[in-house]
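Heads up, the thing below is written out as structure tokens.
As you look at this complex, bear in mind that one protein chain is not there, while each of the others sits in place.
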Amino acid sequence: MSAEFLPLFLFLAVCALLMLGYPVAFTLAGTALAFAAGGILAGVFDAGFLSALPGRVFGTMNNTTLIAVPLFILMGTILEKSRIAEELLGSMARVFSGVRGGLGISVVIVGMFLAASTGIVGATVVTMGLLSLPSMLRAGYSPALATGTICATGTLGQIIPPSIALVLLGDILANAYQQAQLQMNVFSPKTVSVGDLFVGALIPGLLLVGMYILYLTVYTRLKPQAAPPVDQGTVSLGELMRGLLPPLLLIFLVLGSILVGAATPTEAAGFGAVGALALALARRQMSVQRLREAVIDTLGVTCMVFMILIGAAVFSLVFRGFGGEELIHGYFQNMPGGAMGATLVVMLVIFLLGFILDFIEITFVVVPIVGPVLLAMGLDPIWLGIMIALNLQTSFLTPPFGFALFYLRGVAPEEVPTSAIYRGVIPFIIIQLLLIVALWFWPEMATWLPEQFKQ
Amino acid sequence: RDKAATGKSASVAGVAADDTSYEWKLVTTWPKNFPGLGSAAENLSRMVDEMSNGRLKIKVYGGGEIVPALGVFDAVSQGVADAGHGAAYYWKGKVPSSVFFTAVPFGLNAQEMYGWLHYGGGLELYEEAYAPFNLVPMAGGSTGVQMGGWFNKEINSIDDLRGLKMRIPGMAGEVFTAAGGTSVTLPGSELYTSLQTGVIDALEWVGPYNDRILGFHEVARYYYYPGWHEPGSILEFIINKDSMAELPADLQAIVRQAARASSQDMLDEYTARNNEALRELIEEHDVQLRRFPDDVLRALWQGTRQALDDLVARDPMSAKVYASYSEFYKGVRNYHHISEQAYINLRDVVLGDEDY
């Protein structure tokens, strides 16, 4: 057996060893290190790749975009510990109290707001998990429906602008597009920008939210016991406003400050947390003890997210060191079936890689390799970008390795079995796949709106 | 490192050349295949391969592939990679004098920088500054005069800079802050949205060829010139000293000549592509071109003078480099008055609006 297939074995070994249940971050890194050690002894691995790790870790420490992670988590834990989130969802649910599954629908809507303010899967899933899972379980929702809704809602941040994921992807695709056109001897190349991707993502993103809500409505009609109505009767307008207004104000403050440009997502996350604290204090729902719990929870979840990032960095260095990149590249070049065949395979590979690599790694590692190849075959860059984003979003949702599932598992109470989470996400995965198929046959869903904006 | 011992020892006695082959890793601060800035590393790799008949292979890694973009210096210095491509002023936290080897506000232009580096003692100082880090530096391309940046507010007087939030790194950022502005540090990936949403009012990137790709014309009203802050930015190749020493003399020479050629090639590419890109920006995207008023530029020069004095006072190596730079500047400026500058001016006077 030649060393050429070692990256494939590494991938399979990680998948198998993760099943043992040792923490994901350390299993990813430890398995990769063991492979690297074996490779060095056998003379087929260049140890230089491993020595790049400190630089990678330092890059993560210095990445200002990622500062949004602990800040959004803190906002979530404060809203949770002070019971404000619960009341917000309660109030939202009252708005939908005539509708079965109203609490689920309000989770999707609250989640959509949160998703719009951050593109980081970990932060959104964790925040939504802390915010709404206890309320849903208390209201008698089946754990599967509750966790499925939260995971799916949590991954919306990938696609609903302003999304950090789309910004990174737009950056890389712009270069890939330029490169592809230069290869085709187009020396006055057309451009694609992050703004185009934002506009292109609007219709698919909102469609997704609509389909989630539709699913909840239909499912709860068929299986009412899975989602009992939160029966708090009707409320007076004043009462409703009191519960609803302050938290909504907070969300609009966070989202609005990003949209009108008062702050970057990181800064908005910062004063989102401070705003949540102020709100809790004003309502006399915050104590030193609760605040301590909130910051300690924030510490745990933040460290979990970043250790996975560091573990993934070790893994990706070793994968690259064994020539995993060449293996992938060589495969694409000998692809039958033209542009669509190649796209199909790329999508499948990205989907699988989404199990072990996070969005940022795939964006920076895989898209620069495959992007120019695909775009040189004549694909639309906006369409390709939205397809990749939707695909990864689905990958992060898919058992047993989806990142969203890990993150939610990290914050879900013990009594929720993992199998319930897996069952719960399946309908949402089907919805995602439906949208991807629709986008495959009607690329205009992504490309039409940007065209209108350009005119 | 990575020496693939495929040599069948065909070396003839007395002839240095053998057919041992070498493999290098080159890390860059740009994304893979980045137009313009990223071309130099790709060209170096291709040229070295051709010239050495495949005995030295250089594999190029984009920013973030092995190490993050701004981890290039550490990686090459410590032998994680054999070579790197980036810009010296990114490392001013490690080597304060490095700003002179890329660009300083109101400094030398591309042609003059190449002259200073290769015939004015600049490269020797560059090597001296990098020697403690086990690095051999070489010029790695030039962008030519950059653009002043994208603005959403018109700059009519120095007062218009007050409170203006701009992404402008390096010494120029200090100068801009001293002039009343606020310099904001942002990663490249956040530039577009930050300008779009107004988190910043202005930013500078490179020039029309690169800026158009990132689409800044979609989110900014005015495109200002001239690039006072980067009049002829030189990019750099850095080579790990041990990796270089491992090579036989002929391969070392090949690396140096290929670096020199690909460096010049980048300037050629920008010269060819910038004007077409600017024409398209103006004609097809209605970009409003503006020139900085003279008194604004004069105020920025005062700030630059101050920043230079500060730097020279606190860092002995910077003082040494500055002395050489300043000496060369005086001489070349004098001669260019009656050569390049005189010629470019007379071209406008004589031809007017007439096409050549």
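Side notes on the structure shown:
Here the chain labels run A and B in written order, and each chain numbers its own residues starting at 1.
Throughout what follows, a contact is a pair of C-beta atoms (placed from the backbone, for glycine too) under 8 Å apart; a residue touches a chain by one contact, two chains touch by 3 or more.
FYI, contacts and distances are computed from a predicted model.
Per its UniProt entry, the chain excluded from the display bears the name "TRAP transporter small permease protein", taken from "Fe-S cluster assembly protein SufD", "TRAP transporter small permease protein", "Transcriptional regulator" or "Septum site-determining protein MinD". When the omitted chain is restored, the residue from A:74, A:136, A:152 or A:362 that touches it is A:74. Within the complete assembly, A:296 is the residue of A:42, A:206, A:296 or A:340 that touches the hidden chain.
Not every partner is drawn; the one left out touches chain B at residues 74, 77-78, 90-94, 132-133, 162-163, 165, 169-171, 173-174, 177, 182-185. Residues of chain A that touch the chain left out of the display are 18-27, 29-31, 33-34, 50-51, 53-55, 57-58, 61-62, 64, 66-67, 70-71, 73-75, 257, 262-263, 266-267, 269-271, 273-274, 277, 291-292, 295-296, 298-308, 314, 400-401, 406-407, 409-410, 417-419.
Here is the rule we use: only the chains that are shown with their structure count from here on.
Note: centroid distance chain A to chain B, computed from Cα atoms, is 36 Å.
On the chain B side of its complex with chain A, the touching residues are 1-2, 25, 31-35, 62-71, 74-75, 78-81, 185-190, 192-194, 196-199, 212-215, 218-219, 273, 276, 280.
Against chain B, the residues of chain A that register as touching in their complex are 46, 48-49, 51-52, 54-56, 58-59, 62-65, 162, 167-168, 170-172, 174-176, 178-179, 182, 187-189, 191-196, 198, 258-264, 317, 320, 364-365, 368-369, 372.
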